[in-house]
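Input: one structure, supplied below.
The complex appears here without one of its protein chains, the remainder shown in place.
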Amino acid sequence: MPVITYRDALNEALHEEMARDDRVFVCGEDVSGGAGGTSGEREASGGIFGVTAGLLPRFGEDRVIDTPISENTIVGMAAGASLAGKRGVAEIMFADFLSLALDQTMNQAAKFRYMSGGKMGCPVVIRVPYGAGMNMAAQHSQAMYQIATSVPGLKVVLPSNPADAKGLLKSAIRDEDPVVFFEHKAMYGRKGEVAEGEHLVPFGQAALLNEGDDVTVVAMGRMVVFAQKALAGLVEDGVGVDLIDIRTTSPLDEDAILDSVEKTGRLVVVDECPPRCSVAADIGAFVASQGFSSLKAPVELVTAPHAPVPFAKDLERAYVPGPAAIDAAVRRVAAYR
Amino acid sequence: MPVITYRDALNEALHEEMARDDRVFVCGEDVSGGAGGTSGEREASGGIFGVTAGLLPRFGEDRVIDTPISENTIVGMAAGASLAGKRGVAEIMFADFLSLALDQTMNQAAKFRYMSGGKMGCPVVIRVPYGAGMNMAAQHSQAMYQIATSVPGLKVVLPSNPADAKGLLKSAIRDEDPVVFFEHKAMYGRKGEVAEGEHLVPFGQAALLNEGDDVTVVAMGRMVVFAQKALAGLVEDGVGVDLIDIRTTSPLDEDAILDSVEKTGRLVVVDECPPRCSVAADIGAFVASQGFSSLKAPVELVTAPHAPVPFAKDLERAYVPGPAAIDAAVRRVAAYR
Amino acid sequence: MAIQQSEDQLLRAYRQMKTIREFEERLHKEIMTGEIAGFTHLYSGQEAVAVGVCEHLDEKDLIVSTHRGHGHCIAKGCDVKAMMAEIYGRATGLCKGKGGSMHIADFDKGMLGANGIVGAGGPLAVGAGLSAKLDGDGRVAVSFGGDGSVNQGAVLEAMNMAVVVKAPVIFVIENNGYSEHTGADYAVGSRDIAGRSEAFGMKAIKADGSDYFAVYDAMAELLDHARAGRGPCTAEFMTTRFFGHFEGDPQKYRAKDEVKRHREEMDCLKNFRERTAGVLSAAALDAIDDDVLALIDEAVDEARAAPGPGADDVVTDVYATYQ
Partner (left out) sequence: MAIQQSEDQLLRAYRQMKTIREFEERLHKEIMTGEIAGFTHLYSGQEAVAVGVCEHLDEKDLIVSTHRGHGHCIAKGCDVKAMMAEIYGRATGLCKGKGGSMHIADFDKGMLGANGIVGAGGPLAVGAGLSAKLDGDGRVAVSFGGDGSVNQGAVLEAMNMAVVVKAPVIFVIENNGYSEHTGADYAVGSRDIAGRSEAFGMKAIKADGSDYFAVYDAMAELLDHARAGRGPCTAEFMTTRFFGHFEGDPQKYRAKDEVKRHREEMDCLKNFRERTAGVLSAAALDAIDDDVLALIDEAVDEARAAPGPGADDVVTDVYATYQ
């Protein structure tokens, strides 16, 4: 299988889905590479992260739409077109800016099916580069998925590797419901094997990336990478870990988590968000409620602190939950008697 | 002590704080009772819920500011003025519309102190009528406090009775940090004893409304009222309940919760929000992590379902967590062996 | 200006306006009984706008409505009985009782929903217009909004966006002078909504919203423009609401006699009868009045008799599929 980057895997998914279904269009700031410049020719760079690169020359500006800086309207336009039969794929340049588009995301797209008694669907995809790790400070580094996950009507996706990035984005575009798709900025350059052509990863099905009997580690997005980093040392010391990549926080693969905890009796949840009302808390409480009889140790939540994301390198490094914190948490619960 | 409504208690707090500190001003849609009407005289009704009634004639239109329908700018204006030395009290007519003002709330007001290295504070208060129970359907009934609670830098308040409504609002206006103040629409008419004049309720201090040894029930806002309704039958059947009204979800009175669970070993959290990434989950996970050794039964989360708020009376009644659901949950955990 | 429309067209337009009027006047009464829950915003007084606009549209054209949406729904062809049932929160309602007055939607009629969020329809309409542009079939999208909605960032962004993507969208702004209790002359800087729209680079017209023919003619011009692919436009229609903002509003902010005066001077039904005096027989119009009243009676009776939704319905229709 070809080895490509997370960025290119997403790009491949967009190319394939736009070729497959001409209802699909993308819109967002600079997604075409910048309209209206003085050079005449657009670089088709596909915005500052390059995920939409090459779509413009292939599909034309009707379907690859550069927009003004109007986040709420970018999502609203994509949602409105999707109500009307299209498949809008909106890009919000940084997940932090979902705060500007939240009305169209949570009060409109997420609720149309319900408010219309099931008569109107809104199959829009909202792509949001997210996360810390690039010293972009408090307003360009937030994870934000705890907000999307809390909203009934939305589906929430966080690929942790190139193959899932492609397979989950293709599934998102084909989904009949609104999807908020979180791409970690610091993972765009990561490489991995990705199947060419048709490759779909279904929602609500976690991936068991490592098997072990002692501790269940649940993670999502970039936290999966850090959990994998932590594994080596743990396994070496004979700590058996079930590593579960939940892939989608909504729907959540509850069975995968409960089955594992039933075996291990010990749970560590790793989440890039601050702790309050986080996905870590959500999963921790779910297990404390539905898997209580299996639990042999306190639930461990490894999250960012209750603080905004700092700018300086050392501060940000201390802020983001990393392999060391995961390693320590796993050892704590493993040792708990 | 005089017995007044939750609405009048809030109104009293606004009158007293505006009289005490001329830096305080209020702004929002119709807060003065409607500017620019053809009758010339404003009714000073204080908007559709009447919480700001009578402020206009007393403090004048410089400090009681009717605004256009511009939620993000209502919060941003109040926040900007608060950066500059005032004490802005913004009203967002329905909590659902926080989705339009979230950038100014979470990316601006909440982060100034941190981003400026502690040099700039933003003592703004954002009042948000919230909650279901009045058949206002999916876009006028949401609780929304899970979002505010997840944001570092914000403080989040949910008074459950008139006395707290007054005491917490006065504390919010005097607080040096941004506060999102959730007032339940269905409670405005509720009456209770409220001390005249100076009455402050500090943040982060829960109220223990009932004592019992068997089960700890944690609730906030209107859910406290329903938990109290459920108490009678439980006590009658000899189920001892510690009922904790947390009053503020951020900061959270962790000790009050842990101390009680240490005694009871059983926890029920009641929350009006849907389950995912909710305050119920937040508290449930907190206890499963910090109070695990005390837990004798699964954590019970009593929340709304993972669905938008429906319109029809019967549907909404089935949607909102009520006394029956609380009663059943308490009995389940009490009976767990 | 001479009347261009056929007698059938005129009778149809009158029937639509009258249906809206009676639907709302009846609701005004029924709400007093307490049988209808929630928040209801009545459209009485603004009928000429909804009908003058929608008489130009067919089911393939798309409209996005507001919290004050009953008139837009009826004008776009939604079933009056199913609407009434929805407002009563019945299982037989257009949205199974899940949406209510503020969320009536009927995709089959090209009605993308009333909306509880002021201004949210703007961006959605641009999207609907974009879909029409991509299909290249001459369809248009109409975004209904009030004078208050043009102060909402979403609408202002949407106007700019529509110009940038050249979407066939007509922003129909119904200026009834108030957003809730606040006067438009206070809240709308410059007090000129058509001018504000023009400044985004689109064609804009201002016309009398209590005169069906003024609305109809203004829309004819704007629709030619939009259907020809020449981009979005705005129509500002001056109108009035005969009731309070929502049912129960004491309206102290309005001059004592304002509503009374407007009911006399700005009643689109009266105006219509006068304007068509030479063309339509009073008898024909009276017959329509009787039909309409009968229809509304039936609608209310059927809604009252209809079953409510079951508690299980609370968790259905959240997703097409979930796990």
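Just so it is clear, A, B and C label the chains in written order, and each chain counts residues from 1 on its own.
To be clear about the criterion, contacts are C-beta pairs under 8 Å (C-beta built on N, C-alpha and C of every residue); 3 or more make two chains touch, one makes a residue touch a chain.
Source: prediction; values computed, not measured.
Considering the entire complex, the omitted chain makes contact with A, B, C.
Annotation: of C:Glu47, C:Asp61, C:Glu157 or C:Asp317, C:Glu157 touches the absent chain (contact as defined above). Interface note: of A:Glu16, A:Asp66, A:Glu91 or A:Asp242, the residue touching the hidden chain in the full complex is A:Asp66.
Within the whole complex, the absent chain has one touching residue among C:Asp79, C:Asp135 or C:Asp192, and that is C:Asp192.
Seen across the whole complex, the unshown chain contacts chain A at 29-30, 33-43, 45, 47-48, 66-73, 96-97, 100, 134-140, 305-308, 310-315, 318-319. With the whole complex as reference, residues 151-154, 156-157, 159-161, 163-164, 186-192, 195-196, 198-202 of chain C touch the missing chain. The set of chain B residues touching the chain not shown comprises 25, 62-63, 65, 67-68, 70, 72-86, 88, 103-104, 107-108, 112-121, 152-153, 155, 175-177, 203-204, 251, 253.
In this text, only the chains that are shown with their structure count from here on.
Taking the mean Cα position of each chain as its centre, C sits at the greatest distance from chain A. Annotation: 39 Å between the Cα-based centres of chain A and chain C.
Distance between chain centres (mean CA atoms), chain A to chain B: 30 Å.
Rounded to whole angstrom, the centroid-to-centroid distance between chain B and chain C, based on C-alpha atoms, equals 35 Å. The multi-chain contact residues of chain A, meaning those touching 2 or more other chains, are 72, 103, 107, 114-115, 152-153. Among the residues of chain C, those in touch with two or more other chains are 95, 97-99, 103, 115-117, 153-154, 318.
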